[in-house]
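All protein chains of the complex are present and in place, except for one that has been dropped.
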Amino acid sequence: MSNKSKVAQEKERWESNVVNKLINKFPERNANFTTGSWMPLERLGLPKDCGEEYFEKLGFPGEYPFTRGVQPTMYRGRFWTMRQYAGFGTAEESNERYKYLLNAGQTGLSIAFDLPTQIGYDSDAEESIGEVGKVGVAIDSLADMEILFDGIPLDKVSTSMTINAPAAVLLAFYIAVAEKQGVTKDKLNGTIQNDILKEYIARGTYIFPPKPSLRLITNIFDYCSREVPNWNTISISGYHIREAGSTAAQEVAFTLADGIEYVRAAIEVGLDVDVFSGRLSFFFNAHNDLLEEVAKFRAARRIWAKIMKEKFQAQNPKSMMLRFHTQTGGSTLTAQQPDNNIVRVAIQTLAAVLGGTQSLHTNSRDEALGLPTEQSVQIALRTQQIVAHESGVANTIDPLAGSYIVEEMTDRIESEVWDYINKIESIGGMVKAIEKGYVQKQIQDSAYRYQKEIESSERIIVGVNKFQTKEDQPEDILEVNPRLREIQSQKIADVKAKRNNEKVANKLAALEAGAKNPDVNLMPLILDAAREYATLGEICNVLRKEFGEYKESIVL
Amino acid sequence: MSEKVRILIAKPGLDGHDRGAKYIARALKDEGYEVIYTGLRQTPDSIVATAIQEDVQFIGLSLLSGAHKELFPKIVDKLKEQEASDIHVFGGGVIPDRDIPFLLEHGVEAVFTPGTPISDVVKFIESVK
Partner (left out) sequence: MELVDRVLKGEIRAVAKAITLVENGHPDKEKFIDSIYSKCGNAVVWGVTGPPGAGKSTLVDKLIDQERSKGKKVAVIAVDPSSPFSGGAVLGDRLRMQSHATDPNVFIRSMASRGHLGGVAGNTTDAVRVLDAAGYDLIIIESIGVGQTEIEIIEVADIVLLVLVPGMGDEIQALKAGVMEIGDIYILNKKDHDGIEKLEAEVNYMLSLKGYDELKNPVVLTSAVENIGIVELTHTIEDYYSRLKTSNRLTHKRKKRVREEIQHLLISKIMTVINKNLETEKNIDHWAEKLISGEISPYSFFNQKIKNFLEESSENADTN
């Protein structure tokens, strides 16, 4: 039997069994796709002739090993979700920005919280001085969350929340707001980042040590699989690992190694791999090296599929799919000649789309200077819309497949990633590798090398070490109200005066008792406290007392 | 006698982005300086206490969260309170140009924004040490 006929046979099988079934339910955007000059455009480019290797390594979109994409029709069915990460100042200000973005054609919300919220401090805490409302919105209690989503029906939007150590608390606030809107939990769509391991490695917003942190995470997996079935319970993030200076392969390797740790933790507490794995999602970075980035995304899908199938014996194909969000690379933006960043973001957008992302945030040109202005955010969103509607790359699936160099790079990244994963497994898993500083060291060495290359001009960054111009920075950089901490503190005082403090104390005591018993799922207890307007800080302090706090231990 | 310039690289506030701080620490080491690195989430009090115990000549502050206008001057003031104003303070991170004059007025002696080559930092250290 010739291979040629096998490709043809397989294609026929895929189209009739997989694609057509889907199209019957969810038709593609157009009945026919053509290029800009009306040339017909195939759904999927395929080799005319190939060996078995093709089926093992690439296969078909929506099928194992998912190298070519997780859905059978990809962007011909529906574009990726355009999701701009936003939030600053008070809940009122952020609420306004969200409504603006939804009106501008954005299809999902992505909430940025300020650092005190991310680290579980109320705005009036000593530690919060200077930081309230700075890198995101300040949320202290359910009262703030009600304002944040005022006029936004939670059954109609999908909401992604960049929250990790106190993810359970913010999810509880979100559920409580939905309840007040009359939206039941099973109607909620969205994601919490909830990825603590990369906080220890690269991002720094940890609170508790690894063990209780992993407990909170598996509590959420378990709770949501029963109560909030459409919620993505974790977004395992390589984005920040890359921002910290890793290579593309390290980004994938350490992210997937984190993923392995979470799956293992969940299985250890008795969860069924095929029940929770489908709700795992990932989050990657997109940098300027277009072809390498595309290869990276493809390799990541293939490796994760293998991990889930072979290492964890998942049966359900959904458990093997690496679905991911992408953000363009913040660290690639320059403060010099900030308009150049629009071009960088456009290239990175293309990388994410050619790599098959499920959702995308595009950075604004002025983010190396501070918070983005409304106009900059609009350009960033338009960049995605231009790639979606004008570039044509969304009209055929995985268009770079079969390029000798892209396939070569995909293989190479895969093999490098396996080396790292095996090394981490030999150390005893990701928690131990982090404690040992192995992961941090790899990243720092790459970051140092990169920066040295810029210093020596071996690596050219336009406008920074070549093609410099004298320039003044734009004036319209957003500034956050410096009185925000006072404003938020007043709000906390008001909440505390109005709520039933006895009830709050009871709910917090129940949480404390629950925290002492490792067999208790803390999610319902946190939700009970949230409903009574216990503050984020109060809830986290109960857990701090029981769990202790993580201390950074690795230097350089 | 072997005198060495000692420099504290510190991250005030809650910001967890330490790529820049770690780079500068390592690069200054490679330039022959002794660098003390204290990690994330340092308060103005702990930074000043550390600088004094370590008897550093310089404190380099790195901050990307936007809290520099609150936190940097606080550290300068606390040094004054402790009669340690001879310690030079410089800063870096995501700091818009328009904030630089404010920081300079408040006792921060130099501000290095992203893209500054390490040689500029060395030049600064050598010129005021």
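A and B label the chains in the order they appear, each numbered from 1.
What we mean here is this: a residue touches a chain if its C-beta (ideal position, glycine included) is under 8 Å from a C-beta of that chain, and two chains touch if they have at least 3 such contacts.
Predicted model only: the values in this text are computed from it and were never measured.
In the complete complex, the residue from A:Thr184, A:Asn500 or A:Ser553 that touches the missing chain is A:Ser553.
Across the interface with the omitted chain, subunit A contributes residues 209, 428, 432, 435-437, 551-553, 555-556. Interface with the hidden chain, as seen from subunit B, comprises residues 1-4, 6, 25-26, 28-39, 42-43, 45-46, 49-50, 52-55, 82-84.
Basically, only the chains that are shown with their structure count from here on.
Taking each chain's centre as the mean of its C-alpha atoms, subunit A lies 32 Å from subunit B. Listing the residues of subunit B that touch subunit A in their complex gives 13-19, 22-23, 25-27, 37, 39-41, 43, 65-67, 69-71, 74, 94, 96-98, 113-115, 117-119. By the touch rule above, subunit A contacts subunit B in their complex via residues 115-116, 118-119, 121, 127-131, 134-135, 199, 203-205, 243-245, 331, 334-336, 368-371, 444, 447-448, 451, 455, 461, 464-465, 472-473, 475, 477, 480, 482, 552, 555-556.
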